[in-house]
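Only one protein chain is missing; all other protein chains are in place.
Right after this comes chain A.
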Amino acid sequence: MTSVPLVSVFSADDSTKVTAKHIPLPAVFQTPIRPDIVSFVHTNIAKNRRQAHAVNPQAGMQHSAESWGTGRAVARIPRVSGSGTHRSGQAAFGNQCRKGRMSLPIKVWRRWHRRVNIKQKRHAAASAVAATGIVPLVLARGHRISQVPQIPLVVEDKIESYEKTTDALNFLKRFGAFEDVQKVVSTKVVRAGISKQRGKKYRVRKGPLVVYFNENAKLLKAFRNVPGVEVVNVTRLNLLQLAPGGQLGRFVIWTQSAFAHLDKLFGTYRYASVLKDGYQLLRPLLTNPDLARIINSNQVQEKVQPAKTTTVLHEVQKKNPLRNTKAMDRLNPYARKQRAAAIAAIKANTKGTKKIKKNKALKKASRAAFNKVSAALNDATNAAVQEEQDIKVKYFSVQKGAAQAE
């Protein structure tokens, strides 16, 4: 990056006013986004808050159960000794048994915590901080930032002295962060499952993260009661807060001094970190990952062959040689001779026969004959029809006469 991106610091009272116009972006924000590292570190670090728990070691084993052995027409599982109760003779001890102990009962000495290499943890944190400065990632995480004036959002240190929650709320409203808080409030849901009886009644989303610097800051109390908002000191940035759920792109509000402290914390590409001993920011594999730009760059286009204008699938329109004589001749030069021979053979076969000429006289005669026949046919048909009608008339008149007579 030859030109360093610049960021404005906003006045705490007025989101349109800028107190410091162009501050260079700390180098952390240029670190490569490494979801693989963040995901790995997150899954391991997330385990570190777990409290040991275990199953009662005696659970399911408080019987003097013994197997009845073979020959009794029952399964060989240990059975509860004694008599006088339903329980006697029932299966015991096995994981498959009712009231039996579980298989591989959980022990307190299960390895609950995971250690992660410091370097990995630092790279993950740096990557997560970088991701908070990239708008699409913050959007993808689901924060509502349409009213926010700038990402990354840097505000003057005045907010560190906020004591009242109303001040905090008004501040959030001024900077368009309240939409995110509203999202948190409206999506608060009673948790599914037993945990709600164990102190985790609600599932609440994450809202903005406010990062401050001065240890005596009072804003912790001011922001404490605002749903979804978390407050953290720069020196104690937590990956679990920067990338909740392993998902990059938390919406972060920085105070000016916190923002300035980032360079000392993580170092720059010129100087290693002051506070993280010997830590150097991760360098990207590609400084310019924009594929389109690379392809269209001068350096590449100079070396590249000119684009082919036409893609030729066939040289010439395909002609069917079975129907197209020229196409056939192209494929089989002997076809010409074959054809000629075939024609000659036909001619030879029909040499003696005369061609039947059309005889006009014959035609006339045949036509006359046809007309005669058809006329006769017509007459016959007509006569028959007439006869039929006569009979009909006679019949009905007879009927009528009969009716009249009656």
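Operating definition for what follows: contacts are C-beta pairs under 8 Å (C-beta built on N, C-alpha and C of every residue); 3 or more make two chains touch, one makes a residue touch a chain; residues count from 1.
Convention: contacts and distances are computed from a predicted model.
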Among "Translation initiation factor eIF2B subunit epsilon", "Ribosomal eL28/Mak16 domain-containing protein", "Ran-binding protein 10" or "Nicastrin", the UniProt name of the subunit that does not appear here: "Ribosomal eL28/Mak16 domain-containing protein"
Chain not shown: contacting residue from A:Ala46, A:Ile77 or A:Val135: A:Val135
Touch with the omitted chain, as defined above, among A:Thr85, A:Ser146, A:Gln197 or A:Asn349: A:Ser146
Chain not shown, touching residues in chain A: 5-8, 16, 25, 33, 35, 131, 133-137, 139-142, 145-151, 247-248, 288-292
